[in-house]
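Heads up, one of the protein chains got dropped from this complex, but the rest are sitting where they should.
Coming up: subunit A.
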Amino acid sequence: MHTFRKKYRVYVSPYDPCPPMTKKTYETPPQLYLGFQPYGLPQYPPSEALRQGTLWPALYAPYQSPYKDKYGKREADE
């Protein structure tokens, strides 16, 4: 199973002017992997589907900020 978020390390120079962000992330949501959607995939019940924005668990990829909060520099997940 693939992950929806990838991480990589960034070079930090001893001469950088600002406190470093050593890890960067980017999103890789399910549509990159699914191909032509196969018939008969499992579905959410209607009320849940309306809430989440998709009928298909295979396409559900919730996003959370990788930062601790609006002001936090460090990424929350190691």
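Going forward, a residue touches a chain if its C-beta (ideal position, glycine included) is under 8 Å from a C-beta of that chain, and two chains touch if they have at least 3 such contacts; residues count from 1.
As a convention for this text, contacts and distances are computed from a predicted model.
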Going by UniProt, what is the name of the one chain that was not included in the view, given "Intermembrane phospholipid transport system permease protein MlaE", "Manganese catalase family protein", "Chemotaxis protein CheC" or "Imidazole glycerol phosphate synthase subunit HisF"? "Manganese catalase family protein"
Hey, which of A:22, A:43 or A:65 is the one touching the hidden chain? A:65
For subunit A, residues in touch with the removed chain: 27, 29-31, 34-37, 50-54, 59-67, 69-70
